[in-house]
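Here it is: the structure, laid out below.
Every protein chain of the complex appears in place save one, which is left out.
By letter and in written order, the chains are A, B and C; residue numbering begins at 1 in each of them.
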Amino acid sequence: MKDMRYIRTASVTEITDSLKKYGDKAKIIAGGQSLVILLKQRLVSPGGLIDISQVNDLKFIKKTKKTIKIGALTTHRDIEKDPLIQAHMPILVEMEKQLASVQIRNMGTLGGNLCHADPAGDLAPPLIVMGAKLKLISAKGSRTVSVEHFFRDFFETAIQPDEVLAEIHVPLLPVSGNALYIKHSTRGVDTTIIGVAAFVSKDRDSNTCKDIRLCVGGVGSVPIRAKKAETAVRGKAVSKKIIAEAGKKASEEIHPVSDLQGSAEYKKELTEVFIKRAIKAAWDGIGRTNA
Amino acid sequence: MKKYKLRLNINDIDYTLKVGAGETLLDIIRDQLNLTGTKKGCDSGACGSCTILMDGMAVKSCLVLALQAEGRKILTIEGLAQDGVLHPLQNAFVEKWAIQCGYCTPGMILTSKALLDENPKPSEDDIRMYLTGNICRCTGYQKIIDAVASVGQLQGERHGKK
Amino acid sequence: MIIESSITLDGPINEIWEKLLDPACLKDCIPGCESVIIRSNGEFEGTVKVKIGPIKMRFKVVLTIVEKQPPVRLISKALGKDLFKVGRFTQKNQLVLEKLDSNKTRLSYISELNISGKIANFGERVLRAKAKEMEENYLASLSDILKHRGRKS
Partner (left out) sequence: MAKNKIIGRPFTRVDGRRKACGSSVYGPDIKMPGSLHAKFLGSIYPHAKILHIDTEKAGRLSGVKGIITNKNVPEVYWGFMVKDNPILAGDKVRFIGEPLAVVAATDPDIAEEAAELIHVEYEELEPVFDPEEALEPGAPLIHEGAEAYACTMPDIIRYGNVCGHTKMFGGDLEQGWRESDVIFEDRFSTPVQHHGFIEPHAATARFDLNGRLEIWTPTQAIFATRMALGEILGLPLNRIRVMGTELGGGFGGKTDITVEHFCALLAKMTGKPVKMQLTRSEMMTYTSARHSCVIYLKTGVKKDGHIVACEARLLFDTGGYAGHGPGVAPLGGNCILGPYRTPHFKIDSLSIYTNKMNFSFMRGPGGIQANFACESHIDSIARELNFDPFDFRMKNLVAEGDTSATGQRLEAVGIKEALISVGKMSRWTQRKKRKNRGWGLCCCLYEIVGLPSSALVKLNEDGSIHLVIGAIDLGQGSSTVLTQILAQEMDMAADQIAVTVGDTDMAPYDTGTFGDRVTFNMGNAVIEAARDLKRQLFTGAAAILERPVENLELAAKMILDRNDPKKAISLHELAMSSYYFQGGAPMGKSTFFAPFPAYAYEKVEGNPYAATPVHTYACQAVEISVDKETGVVNVETIYSSHDVGRMINPLGIEGQIQGGVMMGLGYALWEEVVFDAGRVINPNLADYKMPFAINQPEIRIDIVETKAANGPYGAKGAGNPPVLLPGAALANALYDAVGVRIRELPLTPEKVLYCLKNTGVQKEKF
């Protein structure tokens, strides 16, 4: 293993100072569940590692009036077992249950997952359809970025070398709204081939779809909002025909690449099927799940 | 190679070691402390044979930097049996032939212990979901599930009696 | 890994042919390319930076022309070695130019790319997508340069 410095930090300011000092010569490590493999296979050989896993002020799950704030160092297992999340955001609990394995979920953090930015990652689509935002902190100050615009390319995000992802703010779902995430992988709990997150809200009196957000993971270099599919449903009475229309539109607006997981045509097929299933399940679930 | 001090407790023994920044917990457990009961199967977080308990949580030690275990309490398979008396899970694995080649067994038993600590009477599906990170190529899993479930019943009754 | 595509370019066939073999144009069009020179024996040598997330690679590429029938057909072979020893690639390209009219030429492109070394273990699905993305950028910047040729010069 190449010679590397190791910098242990215990507070956010220590993180930002170290980032300022070492710039892009050092890499942040939190849970390490993605980075350690790259280190061992010497695909990445940074000058130093900034270990932020002991910064306890970034480990929290708090509920405010309109949002739930989650510290970036919260682990997948914390989310899976947290009563607040179970009550208000079952979509995240269901997603976590199918993510990697218990061992990886015990160590892996939400911030690490988002910064690793695997386009087939399971965390991003649910956060995108719920309109979540990220709080990034640097020595210069802090800024917020929407999760949707946080991803730039394969494994590349908008984070600057001197910034650390500190918090995830997820707006609470409206009472008339519902969100869920379903995914297709070969063995059930496995690398995601296609992941679809859907948020729908109902206009009570006209029984039509007030708002809808759809996001597909695994079909591009970043998670993709199926905007055309959304317009096919927004404002309309949700019927089998409308849902089928949305499925078709979604599979037309994405351009997946053929690879080991499946050919491009197959991924288009799957997108159509999963968009339909996600919309229907989310729509039927309105009013049933959240407290 | 630049070395750093690492203090941790493994199987109720405190150690102070010199560790490189890039070394994983698996490498120091096996190579520095010679506890070869924890196995290296894929070295990329897929097979689970390197699973140990860190502060009671099942983690894949090939994906944990050694220095991130500072001040933590680690349990490896060698620490499970207390002075010659096997843990109920170890006995169940032996009695029910939940072991064939035995290479995945340490990781399988420790992950099952973490499960039973969390959920003393797990259903068969709970056990299967919890053990998804541990690949076994010999047994076809059934006898492992039976062994864990049987210890679950046992603990269940003991909980019931208390 | 086979990558195939074709594109219609503005410009007469002879000029497109020149552009394909012009080091300066290669440098502008290949994403992440830092330098291209022609060696004494007619081989092209250049360095190309490729970044996949945290993984950075700098390839020293040697491109040899295997067969050329100006202005219609060009077969070349490239060998890339990464200075950080993360990866290596071999590439066999076949380019065919077809005159559509005095100012439009069709370029069709078949490339057989073979990536090895540590990067190949990282994930086949990422490599295919990244290679496809780089190839699309190459063609896009080539057609841009040709489109703005009049204005930019």
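As a convention for this text, a contact is a pair of C-beta atoms (placed from the backbone, for glycine too) under 8 Å apart; a residue touches a chain by one contact, two chains touch by 3 or more.
In this text the structure is predicted, and so the values were computed from the model without any measurement.
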item	value
For the chain not depicted, the shown chains it touches	A, B, C
Absent-chain contact - pick from B:24, B:68 or B:105	B:105
Touching the absent chain when the full complex is considered, from A:44, A:61, A:158 or A:189	A:189
Chain B, residues in touch with the chain not shown (by the definition above)	30-31, 34-44, 46-47, 49, 76-78, 80-81, 86, 90-91, 93-97, 99-106, 109, 127-129, 131-132, 134-145
Hidden partner interface residues of chain A, rising order	1, 184, 186-191, 260, 262-263, 266, 269-270, 273
Touch list for chain C against the chain that is not drawn	1, 85, 88, 90, 112, 114, 116, 120-121, 123-124
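Following the convention adopted for this analysis, only the chains that are shown with their structure count from here on.
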item	value
Distance between the centres, which are taken as Cα means, of chain B and chain A, whole angstrom	30
Distance between the centres, which are taken as Cα means, of chain C and chain A, whole angstrom	35
Distance between chain centroids, defined by C-alpha means - chain B, chain C (Å)	50
Contacts with 2+ other chains: residues of chain A	41
Shared-contact residues (touching 2 or more other chains) in chain C	none
Of all residues in chain A, those that touch chain B in their complex	1-6, 8, 29, 32-33, 36-37, 39-41, 48-49, 51, 53-54, 77, 97, 100-104, 106-107, 189
Partner chain A, residues of chain B touching it in the complex	1-2, 4, 20-24, 43-45, 48, 51, 57-60, 62-65, 67-68, 70, 111, 114-115, 129-130, 132-134
Residues of chain A touching chain C in the complex	27, 35, 38, 41-45, 116-117, 120, 154-156, 221, 257-261
